[in-house]
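As you look at this complex, bear in mind that one protein chain is not there, while each of the others sits in place.
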Amino acid sequence: MRIGVLTAGGDCPGLNAVIRSVVHRAMTGHGDEVIGFEDGFVGLLEGRLRPLDLNSVSGILARGGTILGSARLERDRLREAADNADELCAQYGLDVLIPIGGEGTLTAARMLSDAGMPVVGVPKTIDNDINGTDRTFGFDTAVTVATEAIDRLKTTAESHQRVMVVEVMGRHAGWIALEAGMASGAHGICVPERPFDPADLVAMIEERFARGKKFAVICVAEGAHPAKDTMDYGVGEIDKYGHERFTGIGTTLARELEARLGKEARPVILGHVQRGGVPTAYDRILANRFGWHAVEAAHKGAFGHMTALHGTRVTMVPLADAITHLKTVPEDRMDEAESVF
Amino acid sequence: MRIGVLTAGGDCPGLNAVIRSVVHRAMTGHGDEVIGFEDGFVGLLEGRLRPLDLNSVSGILARGGTILGSARLERDRLREAADNADELCAQYGLDVLIPIGGEGTLTAARMLSDAGMPVVGVPKTIDNDINGTDRTFGFDTAVTVATEAIDRLKTTAESHQRVMVVEVMGRHAGWIALEAGMASGAHGICVPERPFDPADLVAMIEERFARGKKFAVICVAEGAHPAKDTMDYGVGEIDKYGHERFTGIGTTLARELEARLGKEARPVILGHVQRGGVPTAYDRILANRFGWHAVEAAHKGAFGHMTALHGTRVTMVPLADAITHLKTVPEDRMDEAESVF
Amino acid sequence: MRIGVLTAGGDCPGLNAVIRSVVHRAMTGHGDEVIGFEDGFVGLLEGRLRPLDLNSVSGILARGGTILGSARLERDRLREAADNADELCAQYGLDVLIPIGGEGTLTAARMLSDAGMPVVGVPKTIDNDINGTDRTFGFDTAVTVATEAIDRLKTTAESHQRVMVVEVMGRHAGWIALEAGMASGAHGICVPERPFDPADLVAMIEERFARGKKFAVICVAEGAHPAKDTMDYGVGEIDKYGHERFTGIGTTLARELEARLGKEARPVILGHVQRGGVPTAYDRILANRFGWHAVEAAHKGAFGHMTALHGTRVTMVPLADAITHLKTVPEDRMDEAESVF
Partner (left out) sequence: MRIGVLTAGGDCPGLNAVIRSVVHRAMTGHGDEVIGFEDGFVGLLEGRLRPLDLNSVSGILARGGTILGSARLERDRLREAADNADELCAQYGLDVLIPIGGEGTLTAARMLSDAGMPVVGVPKTIDNDINGTDRTFGFDTAVTVATEAIDRLKTTAESHQRVMVVEVMGRHAGWIALEAGMASGAHGICVPERPFDPADLVAMIEERFARGKKFAVICVAEGAHPAKDTMDYGVGEIDKYGHERFTGIGTTLARELEARLGKEARPVILGHVQRGGVPTAYDRILANRFGWHAVEAAHKGAFGHMTALHGTRVTMVPLADAITHLKTVPEDRMDEAESVF
């Protein structure tokens, strides 16, 4: 078989581990050839590619980023790729394309698949919000980085008797906030799925100070927002999911809490450190397995599907299942965390 | 409700997180009282206990070890506890006992449960070999520690053109070896579930050297052993599962490889660093959830059960399911890893 | 002897290690008594103190924050303390006070010392800008945290072909930016000591892109600023050192570079994660030694001095030497780093 692989969308720890795993399984397991397209679908359209062999992927397992590069493709050019699906396959002698990417990439993958290209997808998102799989690689690393940061911030908050508001990634789903908040023992967690009332946060903080715990750490997803009429928060933009989106919730919330509490409250925006660098052991393993199963799926002709984790098993699910809606945090997970507001 | 909690068996990152979570959920969710028995079942028998409240568990979420201590109880005294199950409950006013521990502890828990004590178990093992749950807390930390160690050893092996044999924990099941081996890209992995032939390792290493990769790292579970008649390995002891057990496989295998290859091969025994210290974010979250669900189960009267992870959900399974046999690494997981010998 | 100890000023990894070391050395080495004042000089004035013994400092060596708390004292109340130096010593039976703190704290320490109080200072600053000592504890941790963050950001910058501007701490001195920039291989470093010309950064980045390295990471101290007339930068505030101070250089510079380069440039503000949490091994050792020597100095009557690192030795220097001016980055250190603009 001749297998094409590409990475698209934002950086995510584990991309290189998938590429390496695809090459290893394809070459040593099946005697396949593997080519890598540069900068995602852009390389596919522009004919920028390179052969990949064991040497090309030596030493990359634990390295952040992607050796193939990544770039966003405009919708029109993607349409063009779909219209020429057959020609593209013929041109490169492709028997299967394995795109590794997030929701946008998987949508593109499905478009190409519907147009007749043999495609096996590998889902990727640090936000853990792709449907159809229990978890995605990159998420554990993001949670780990955020947890270590909050661990550090807690000692400062405590020494200075201060409130800290830590904004973590998660525009549409609160997974990182939920899990980093639980792992670090944040006193309050705010997620997009459950609009919060700042009055409840204020009450919780005051109760803490009253019983001698003179600090608090709030972990807030970037997509979290106050419930209607609970706080003056301006007007957001309407995003592609039809939700009103706001930016700067960390800073805004810190300011609001400071004003209401009459105590120092500081925002910390973790930002891009959550999405790059060396993957955790967990993410490396999941990425390894996804790469291995993508190759197996290709050999079984399971096109139009993507790899997914279900319990302890990696299975294949239709790409369609992944992109119909986002996987958000369910109510029972919020309840378990105790501190989701 | 009046809830007793204890930790028994070996150290495991996440024990304190469970204790804290039990106290938090019991007190703030249900207004329960919580008492902690010291040194496992020993404290239960000897009346060494202390009340636990929010202050007692403040700051322990990320701390290794157990604030309650842990000790092994001889079988006879356990029998004695079972015979006096009712009296013990009456003596302490216990409505439920939540023992946190491994296979031995859960067996004891079942014995007490059968004797009429209301018990909800929380499984714990860094080895991940308890049946009935996808994963246990402590395992991710062990894999992470082993992976970081092998990451470091690889650069030395490469600089010195040397073979390194890293022995990790896992007497009866190869989970840590499998996952740390995959995560760190070990060139060979040996697990108890699949006796290895040293000749295969030798062939793999020679093939590597032949194509210019003049080093190799082998990750071997402490319970791994050679296949019959493949290597002079002495006679082991018969363990309680009826398996022949050997010690010192890391050192023995390094010596064997050195002799067969005529190249330097060094053993590294990771040992106890794998089972202590700060839990990873993953383990803290799982421990948190197990503690929360144990309290809920107690309130629902789900006695004789233990918490378990199934996919993304925490559920309750009968203690009996956990202790009938060990959860070993299945064939398909070994196949995925590619390098299991 | 009866020794008082307090921590004042901002959080700094290693404070607890000093407190522990003071207690250990005083009690086991000299049979002294130790009392800890809460919330810095505030506790001294308000009589909030507690006896410290081996148990009080058990387990705190590696813990971030300060078990004694920390708070800022207004100048007037400090004056009051100095005016009552003798009474305060008599009131608490103090033979020596060991304040652990930064420049402000050491200035206060000197004021009390001049007023007759027996004082031995321990310098503390993550910024490394206290004069009279080669290094201070907390600095290595801050550099380590910033380095690990930039390590992660580099892979994202590279995958996305993007410029990243990372703002680290350092208002008056560029030590953290210099060392974290060197350690992480940042392509540009901006420090307060050498005003930069954005045109030079632009030229460097364009040269990189021209030779195929399509990303760049700039590490900028929060106190760094452009040279006069090189960039529209508004008007800053005049700080207590008579320097014009600006805020938000990270964000401003990213915007400026994006406009000049026509390429995506993103700011990341690391913020408080640099100043809290578990100290590095280096910082724990230095903190340990400072505590030990402070007690020895007290017994030798070296009042009015503070502990200092000179080469491999810990020595005592007059408090006056520490507070006359800041220790800024000298020219030759910037030259060594190659990438300081």
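Before moving on, here are some points about what is shown:
Should a chain be cited, it is by its letter among A, B and C, assigned in written order, with residues numbered from 1 in that chain.
As a convention for this text, a residue touches a chain if its C-beta (ideal position, glycine included) is under 8 Å from a C-beta of that chain, and two chains touch if they have at least 3 such contacts.
These numbers were taken from a predicted model, which means no experiment stands behind them.
In the full complex, the chain left out of view touches B, C.
Set against the missing chain, the residues C:11, C:179 or C:222 yield one that touches it, C:179.
Contact with the chain not shown here comes from a single listed residue; of B:154, B:225, B:289 or B:305, that residue is B:154.
Of the listed positions C:62, C:115, C:231 or C:320, the one in contact with the omitted chain in the full complex is C:62.
For subunit C, the residues in touch with the chain missing from this view are 24-25, 28-29, 58, 61-62, 134-135, 140, 143-144, 147-148, 151, 179-180, 182-185, 213, 280-282, 284-285, 288-289, 292-293, 310-312, 314, 333, 336-338.
Mapped onto subunit B, the interface with the missing chain covers residues 7, 10-11, 15, 63-66, 69-71, 145, 148-149, 151-161, 164, 266, 268-273, 275-278.
Rule of thumb we're sticking to: only the chains that are shown with their structure count from here on.
Ranking every chain by how far its Cα centroid lies from the centroid of subunit C, the top place goes to B. With each centre defined as the average position of its C-alpha atoms, the distance from subunit B to subunit C rounds to 41 Å.
Annotation: 29 Å between the Cα-based centres of subunit A and subunit B.
Subunit A and subunit C, compared by their mean Cα positions, are separated by 35 Å. Across the assembly, subunit C contributes no residue that touches 2 or more other chains.
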